[in-house]
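Let me begin by handing over the structure; questions about it come next.
One protein chain omitted, others in place.
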Amino acid sequence: MLKRLVFVLGAELLVAVLLAVVPMAVDNSFMLGLLTLLAIYGILLIGLDITVGYLGQVNLAQAAFLGIGAYTAGIVVSRFGFTLIPALFAATAVGCLFGRLLAFPALRLEGPQFALSTLSFMALTTTVLNELEFLTKGAEGLQVPRPPIFGFMLETKGFYWLCLIFFILVWIAMKNLLTSQWGRAFEALRDSPIATDAMGIGAHRHKAIAFTIGSGLGSLAGGLYAFSMQFLQPQVFVYELMVILLLGVVLGGRKSLWGVFVGSTIIVLLPNLLSNLLLFEIFSGIGFLFALVAGIRGMVSRTTKPFQAAAPIIAMGLLVTLGLFTSNIEDWRKAIFALMLFAVMVGLPEGLMGFASRYLAKLFRIDPLPFPEQAEISDVLIRQETDGRPLLVLQDLKKYFGGVKAIDGITISVNSGEIHGLIGPNGSGKSTVVNVISGLYAPTSGEILFHGKILVKGSLLKVAQLGISRTFQNLQIFSELPVIDNVMVAMKSIYQTSLPFVLLGLGQKSIRRAQSESLAILDMVGLRDEARTIAKDLPYGAQRLLEIARALARRPDLLILDEPAAGLSQPDVKKLLKIIRKINELGITIILIEHHMEVVSEMCHIVTVLDYGKVIAQGKPDEIKRNPAVIEAYLGFASEPEKKGTISRDAIPELS
Amino acid sequence: MDQIMVFQMMVSGAFMGLVYALVAYGFQLTYATGKSINFGQGELVMVSAFICLSLTNLGLPYGIMVLLGLLCGALLGLFVERSAVRLALEQKSEGWILLTIILGLLFFSVSENIWGRDDRPFPTPISSDAFQVFGISVTPVEISVAIGVFFIMGLIELFKRQTLLGKAFEAVSTDRDAAELMGISANRTVMLSYAISGVVAAMAGVLISPITTVGPTMASALVLKAFSVAVVAGLDSGFGVVAVGIFLGILESLTSYYIGSGWREVPGLTLLILALALRPTGIFGKAVIRKV
Partner (left out) sequence: MKIQLKSIAVLMLAGAAAFSACGGGKSDVIKVAITGPFTGGSAPMGASMRDGAKLAIAEINAAGGIEINGKKLKIEAIERDDEAKNERGAIICQEFVAMKDLSGVIGTVNTGVVLAGDKYLQEKGITKIITPAAGSQSMTQWLNKGDKKGPVDLSIFRFAAYDDIQAAMVIEEAINRKLTRVAFFYDSTNYGKSGFDDMVNQNKKQGDKLQVAASEKFNIGDKDMTAQLLRAKSAGAQAILIWGIGPELAAIANGMAKINLRVPLIGGWPLSMSNFVDNAGKNGDGTIMPQTFIEEPITPKAKAFIEAYHKAYNVKRIPSPVSAAQGYDAVYIFAAAVSQAQSTDTKKIKLALEDLKKPVHGVITTWLKPYTKWDPNNVASHEAFTREQVVMGMVKDGRIIFANDADRQRLIKNASAVKGKDSK
C-alpha cells in the first residue's frame, strides 16, 4: 500500500515539480516553448484519449476542436476584449457545444462511419474558418494579443506555468473521472453498447458526454494554443495535425494518462529528433533491437502470430535503413511517423506506456489496491416478497421482420416469484420474445404489461431501469474490463454521483460501496477469486456466470436468462442450476430460455412452448413433456412419449 | 448566356462526379466482403498515377502503360490488405482504420520523395482541346473519363456475375459464415476484393491525371468526396454511387458558381454527416437488423 502510494503519487508529484521548476533552473526560451507546447498538447491528447482509448472509436475531429477553441478564444479577445480566464472559458464552452452537436449524428455510429463523420466535421471546420472572413479573417490569419489574467500580463514563463496548472488540473480531474463509475461506463460502452443499455447505464448518454468532454478539452487546449502562438490560420488545424495527434495517443498508450504524457512528449520532441541524424539513428536502432528481441521471443513462445512479430521488425528495420541512406531525414518525416505508428500498432497495441506499466508493476512488485470488505449478500439482494400474481403479461404480441413473422400473436403471463421456462425449436421466436420484452426491438403490435402497467417499447435502457434485467445468448460481457468492474458498472445508475462531484474526486465512497457489494454477488456465483481477471480471459462457462452476476447487480424484479446453459459442460450446468435456484429463492422472478430439456424440467415452475412464433403449449414441465404437439415440434413427427417421459437431449438441435 | 454558364458548370461537375463514383465504388468492393474500407485509398490513386507517369516516361505505349498501372494498383491493394486489414479483422478490432490511414501516410511520403512534391503534367494521347456542344465546352479527356468509369465498373460487375470467382465474391458479401461453410475462403475473397479495389483506384488515377495533373496531394480532396458519395449512396448500393456521384458533382459545381468556390466542399461533407445521422445505410443501401 505504502509502496503504491510512493510510486504512483510519487511519480506524478516528481514530474509535476520537475516541470514546474525547469524554467527557474534553465533560462532557455526554446525549452520553454517546447514545454508550453507539451502542456497544451497534453490537455489536447487527454481529450482525444477519451474517444480513442476509452470509447475505442477513431476520432478524426480533435484537430478541429483545437481550431474551434483557438479561434473562439482569439475572437472574444480581439473583438470583445475578454480577459484570459473568461476567454478560455468561452473556448471550452463553444468546444463542448460543437462536441455535443457532432455527437448527435456520431452517437449512433461505430467504426468506419464514426471515423468518417468526424473526418467530414474536420474538413467542414477548416472550410468555415477559411470562409467566414468577417469573423476569422480567413487565410490572412488572426493576430491574437495575449490578454491579461486578473490584471497581470503574463510573460513567456508565467504563461507556461499557467498552461502547466491547467494540464495538472485536467490530469487530476480526468484521473477522478476515468477511475470512477463514469470511466467504467465509457469502457463498457466500447465493449458492448447493447449491454451498456441493457444494464441501465445508457449508451447514448455516456457516449455523448464522453465526446463532449473530449471536445471541450480539445478546445481548452485550443484557447491556450491561441495565446501561446498569438497568430492563427485555418490551415493549421487539418488532417496532418490530426494524424500526428493520433500518433501521440497510440504511441504513448491508449487509456492511460501517462501514455498521453509520453505521447505528447514524443510529438513535441519528434521534429527536433529528426533534425539530428545521429540522434535519430540511435533511437531507431534501439527501436529496431527492441522489435527484434520482442518479435523473436514472441515467435519462440508462440504467443504472437508470425505477422505480428515480423511486421514491426521490418518497419523498424526500414527506419534504420532510411537513416543510413538519406542525408536529409526531415524529407521523410511522414514516412517515419507512419513506420513508427505501424510498428507500435501491430506489435505493441497497448502503446509504450501500456507495455512499460505492466513491466514496471512487475519490477517493483507493486500490488493493486486492496478491495474493501465484502458485503453480506442478504444486504445486497434483499429478499423480495412474492405474491404469485402476474408480474409480466404479454398480450397478443407480434413482431414481423418484413415478411417473416418471428412472433405471431403470443399471450403469456409470468407470475411473480416463478421460474418461467420458454422453450421451442430453433427459429421458434424465443430470442425475439426476449428482445422485444427487453426493448431491443419494438413490437409490431400487442402490449406488454409489467407490474400491471404498460411497459415502454423499444428502449433497452428504459426497460432495464424499470427493473427487468437480462443476459445474452451471444455473450455481451465488457471484455476488456476486470470481472469486478463488469459487475460494478451495472450499479452505476444505482449509486449516482453527479459529474462535477466526480471530477472533484468526491465519488470515492460510492465506488467502495459498489465494490464491496459486487464482491458479494461474485461470491454468490463463485467468481470471487477471479475478481481481478480481465473478463475476456475467463473460461467460457465463467463468462456466462459473469453475465448473470452483472444482471443481478441491477437488483431486478424480473431476470431474463437467455440460454444460460448453452455450451456449458455438465459440471458447469449443475453449478448454474444451483445459482438460478438461489436467485429465485431471493424472490426474483425468472424467465428461462433454454432448450436443454433437463434444465427446464428440473428448474421451471411453468413452461411455455413456442413454435413458428406461436404458443403451442403451456403448463407444468411434466405435462409439457407428454404434449404431442411439443414432441412433434421438436422431433418433426408425433410419437408416443418415451417411458421415462423425457425427450432425448441429443435430438434437440444444439445450434443457437 | 447565363443559362449556358450554368449548364457548363453542371456538365463539368457531372464528369468530376463520375470519378468520385468510381473511387466510391472501390470502397464498396472491400466493404462488401471485409466490412472495411481503405482510408488511404486516395494515396493508391496517387501512387498508381505516379507509376503510370514513370512508365510513360520510359517510353511505353499508352495502352501497355495503363495495363501495367492497373496491375500495380492491384498489387498495392493486396499490400494494404495484407499489412493493414487482415490482422485487425482477425482480431475483430477497429485497428484497420488507423492502419490504413498510416499506410496512406507512408505511401504519401514515399512518393513525395521518389517523384517530388511538385504537381506534374500527365501526358495522354487524348486531346484536351475543348470543342463546343450547344455552346458548352467539353474536352475529349472528359469524355474519356466517362467511358473509362463505365467500362471498368461494367467489367467488374460482369466478373462478379458471370465467373465462378465472382460468384464466390457475391457469396461472401451476402453471408460470410455460410460461404465459409460452403468451402469458400473468406480471406482469399477479401484479398481479391482489395486487389480489384486497387485496380479501380489505379483506373481513377489514370483517368483523372490528365485533368488534375499528378502530385502527392492530387487525390486528398477527391477521396473525401468519394467517402461522401459512398456513404450517401450506401456502402452496398452498387450502381447507386453513379447517381449520387453525378448529383454531388453537379451540386458542388453549382455551389462554387453561386456561393463561392471556397464552399465547394461543404455540400458533400454536410450530406455525409446528415446521411450518417439520418440513414447510416445510405439512400440505396439495405437496412440492417441489430442482432444479439
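Per-chain residue numbering starts at 1, and chain names A and B are given in the order in which the chains are listed.
Keep in mind that, in the parts below, contacts are C-beta pairs under 8 Å (C-beta built on N, C-alpha and C of every residue); 3 or more make two chains touch, one makes a residue touch a chain.
Given the structure is predicted, the values throughout are model-derived calculations rather than measurements.
Of the candidate positions A:Gly138, A:Pro390 or A:Gly619, contact with the hidden chain is made by A:Gly138. Although one chain is not shown, part of subunit B still touches it, namely residues 1-2, 5, 8-9, 12, 16, 112, 117-121, 128-130, 137, 139, 211-213, 215, 217-218, 220-221, 253, 256-257, 260-262, 264. Of the residues in subunit A, those that touch the hidden partner chain are 4, 7-8, 11, 14-15, 18, 28-34, 37, 130, 138-141, 143, 179, 229-231, 233, 235-236, 256, 258, 261-262, 265, 269, 271-273, 275-276, 279, 328, 330-331, 333, 352-353, 356-357, 360-361, 364, 366, 368-369.
Just so it is clear, only the chains that are shown with their structure count from here on.
Note on chain placement: the centre of subunit A and the centre of subunit B lie 33 Å apart, centres being C-alpha means.
For subunit B in complex with subunit A, the residues that touch the partner chain are 36-37, 39, 83, 86-87, 94-95, 97-99, 101-103, 105-106, 108-110, 112-113, 220, 224, 227-228, 231, 260, 262-263, 265-266, 269-270, 272-274, 276-277, 280, 289-290, 292.
Those residues of subunit A that touch subunit B in the shared complex are 56-58, 104-106, 108-109, 111-113, 115-117, 119-121, 123-124, 127, 130-131, 194, 239, 243, 246, 250, 305, 307-308, 311, 331-339, 341-342, 345-346, 349, 401, 431, 435, 440-441, 472-474, 476.
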